[in-house]
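Here it is, the structure in full.
Missing here is one protein chain; the remaining ones are kept as they sit in the complex.
And then chain A:
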Amino acid sequence: MRLTSILSEPLPWAPESLKVSINSTHQCLHLQWSVHNLAYHQELKMVFQIEISRIKTSNVIWVENYSTTVKGNQVLHWSWESKLPLECAKHFIRMRSAVDDATTPEQRFWSNWSSWEEVDVQNSLGHEPLFVFPKDKLVEEGSNVTICYVSRSQQNNISCYLEGVRMQGQQLDPNVSMFNLYDVAFIRETGTNIYCKVDRGDDIKGIVLFVSKILEEPKDFSCETRDFQTLSCTWDPGRDTGLLKQLPQSYTLFESFSGKKILCKHKSWCNWQVAPESQEMYNFTLTAENYLRKRSVHILFNLAHRVHPMAPFNVLFNDVSVTNATITWKVHSTGNYYTLLCQVELYGEGKVIQKHNVSVKVNGELVLSGLQPDTEYSAQVRCANANHFWKWSEWTRQNFTTVEAAPSEAPDIWRNVKSVQGYCVVTLFWKPLTRLQANGEILFYNIVVKDLDRPSGLQLLSVPAPANRTELTLDQRSYQIHVTANNSVGTSPASVLVVSGDPGDEEVEEERVKGTEGGFSLSWKPQLGNITGYVVEWCDRPRDPPCDLQWKHLGPNTTSTVISSDAFRPGVRYNFRIYGISTEMVPHLLEKKTGYSQELAPSDNPRVVMSNLTSHSFTLSWKDYSTESQPSFIRGYHVYLKSKAGQCHPGSEKAVLSDDSVCCKYKIDDPKQKTFVVGNLQPESFYEFLVTPYSAVGEGPHGAFTKVTTPDEYSPMLIRIILPMIFCILLIMILCYLKSQWMKEKCYPDIPDPYKSSVLSLIKSKENPRLTIMNIKDCVPDTIEVVNKHEGTGKSPTEPEAAKPTYLYLLPAEESYSGPGPCICFENFTYNQAASDSASCGHVPVPTKAPSQLGLLTSSENLLTALEKNCMNSLEEIPAGESSLNYVSQVASPMSGEKSSLPTNPPQPELCSEYKMQMAIPLGLAAPSSSGSSSLSSITLLDEGEHYH
């Protein structure tokens, strides 16, 4: 009965006056209502069931029970955030209530639903054709966002884009589509552009979605004090959210014990005023917050444990002596309750050499000892809380310099002794003292030279610093030399060395040592007797004088050492001398060593001189090649010989050069052998040779080969024969020249005069008066028979008849003759034999007309032609005895002489113009009698050497 009555009547506490409002910015529905019939003073725990539908009431999208304690007349509120922008769809809300009180469990019955409240924002949008929602929404990256558009026209085809990329949506109703964006990313600080366009139109509407990076939790949050008045809190805010304008973030500091809270002005630090009352514990909460997120970190600490002292001040040095100094400093007051631990560091030459810890209340003091004289030091001090270490203060630094002392070590000395004109020239070297040894600035060096033979003979030299050598000229006696270094405070111990008149360095043989990158490892035989030590001497720059003499003192028990120097270079030969120092401080040369820190292949080839070149050998020599100045120990030489034959003789081997050419290689194993005879060569052959040194690390460069060609085998012999022959011939010729008269008389006597002939006397003796010598003047020749003989067997085609004698009638009775005059040739039997070899008869016809003849004879060629045509005979053709008329005659010819001296004037008609075997030839007969053969003989006739004058 009771239940029935309850159900039939409306519940007294049903919700009423339900109002719904919207917040577009936050996409929220805001509900407010009151409870019916609740008394003013009554307080009741109730539950309200709220239903939200979208688009239509039946499409319920959200049901939530909201429990709260309700007081009389109270207006209740509840909000709901929609994922879909509220503008995109209608929403309907209703609710009912029930009492949720444990004391009255029987009252748990739901009231009736309130009526649906409709929320339709689209009606208030306006009349624009297109809308996109939500506007300017702020989300964190990684969020899911729903976008929608509302179109006023169903005909419009609308496309939506996210940063230019088209999105695929879901249609809610004919005018509304929604787009779900998942896991949105931060693109830029100005937000992400999302826009929709009507495909055929100019309308564009869009939104900017502000995507923020997630606010990070502050890191490394800590607080400390330096003066017990202010707490300085710092933290690392992490990365920016990227939306500082749209999404500002704030940092607040909350201290729970005091309940105080401050808003920090800076994003990474904040100052907190320490309370005047002595609060020891602090519990801070740092909260970073923006619209979307809140992050907090906490720290709890005791103030005394977070003390970061300020840097010490007034750091001073007192009582600075040669080896000690007192440092004092002050610290800032941190109250009387705290003791500070201060750390003092002493620096020398840039390194920490001492470190001290000192407990300090207010003033600190520390004695620094074990210092070096005249040395600059630096000391620095810092402090921290001695009881609860938190942080060191900053360093405070100060410099000081200790005072000078006398040099503590004797200078390291050595000498170089030379004998010059009966004197010892001693160059004395010393090394500058180190800072630790000098104890101050060295001002000068004192050198005392003591004559050991005359104890009273002392000499004192003072050499100002920074000199490191001096030269002494001593006689051949022994001297003891003391060297001391002096600064402003005092003198160093003395170094002593004895220089004797006789160095005795000559009898030691040199050994080779092999160097490494680390230096030269030297060892020597221990010396018997009183040896106070050894000295190794060498030059750092042996090639460049002065050679930069170096030395190293070694103890008496040392028999080996490693000599290293930055000056050592590969390919340079270093010479080491090892001396033993006697108790009398006299050095004696013990051993000599030589070697390279690193041997290099020879860089140069010797300059080779070639000599003794024969057809089978030649000699090479390179005597001026110095093996001492080479970059490695020269072990010998290679002689390369290239030849066309390419065959190598015994003693050589084939070698292939870098350019793939093949040659013969002769090896010379003795570096002192600097000549080589290349033998077994072929005459008149081309060879190339190269001499290159070799060492343990290789041989010299294969540079240019020298070319040589062997002479032929007989040339020398021929030279030996021909030269004497030429000499002999010349000698004979000279003799002939000198005895030419005699020769002439013997070989070419004068023509005998018939009137002086013995024959004549013989005739006379026989007294035969008819017998006499016919004078040619007395003869009147009437005819001359001319016999024409042609050489060879063939006939000239131009000569129709065979040669037959021609008779020249000399008497004027002959009428047929009409020429200008006869030409008569006489044959001299005396000359017949001699002339028969070459001479022939030439004839220049007497010209009929001078001008025409001039034209013919203007050139030597024409002249020759003329001569050829008129040459009729030769002695061979007219043998002695065959002709009835033979005369001996010598007629001077105006045409005699060389062809080149032909006159330019037309020749004058001359009879018998040339001395030849001459005949009187009528001009008209001259032409028919010429022939090719006679022409040839004419040319021979005119040969220069055969003319007679």
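Please note the rule applied: a residue touches a chain if its C-beta (ideal position, glycine included) is under 8 Å from a C-beta of that chain, and two chains touch if they have at least 3 such contacts; residues count from 1.
Please note the rule applied: contacts and distances are computed from a predicted model.
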| item | value |
| --- | --- |
| Which of "CP12 DOMAIN-CONTAINING PROTEIN 1, CP12 domain-containing protein 2", "GPI-anchor transamidase", "Cell cycle control protein" or "Oncostatin-M" matches, in UniProt, the chain that is not displayed | "Oncostatin-M" |
| Hidden-chain contact residue, picked from the options A:His127, A:Arg200 or A:Lys245 | A:Lys245 |
| Sole residue of A:Glu64, A:Asp136, A:Asp236 or A:Glu511 that reaches the chain not shown, by the stated touch rule | A:Asp136 |
| Option from A:Gln122, A:Asn180, A:Asn193 or A:Thr619 whose C-beta touches the chain left out | A:Asn193 |
| Residue of A:Glu16, A:Glu163 or A:Glu349 in touch with the missing chain, whole complex considered | A:Glu163 |
| Contact footprint on chain A, counting only the chain that is left out | 132, 135-136, 161, 163-164, 187-193, 195, 197, 202, 204-208, 244-245 |
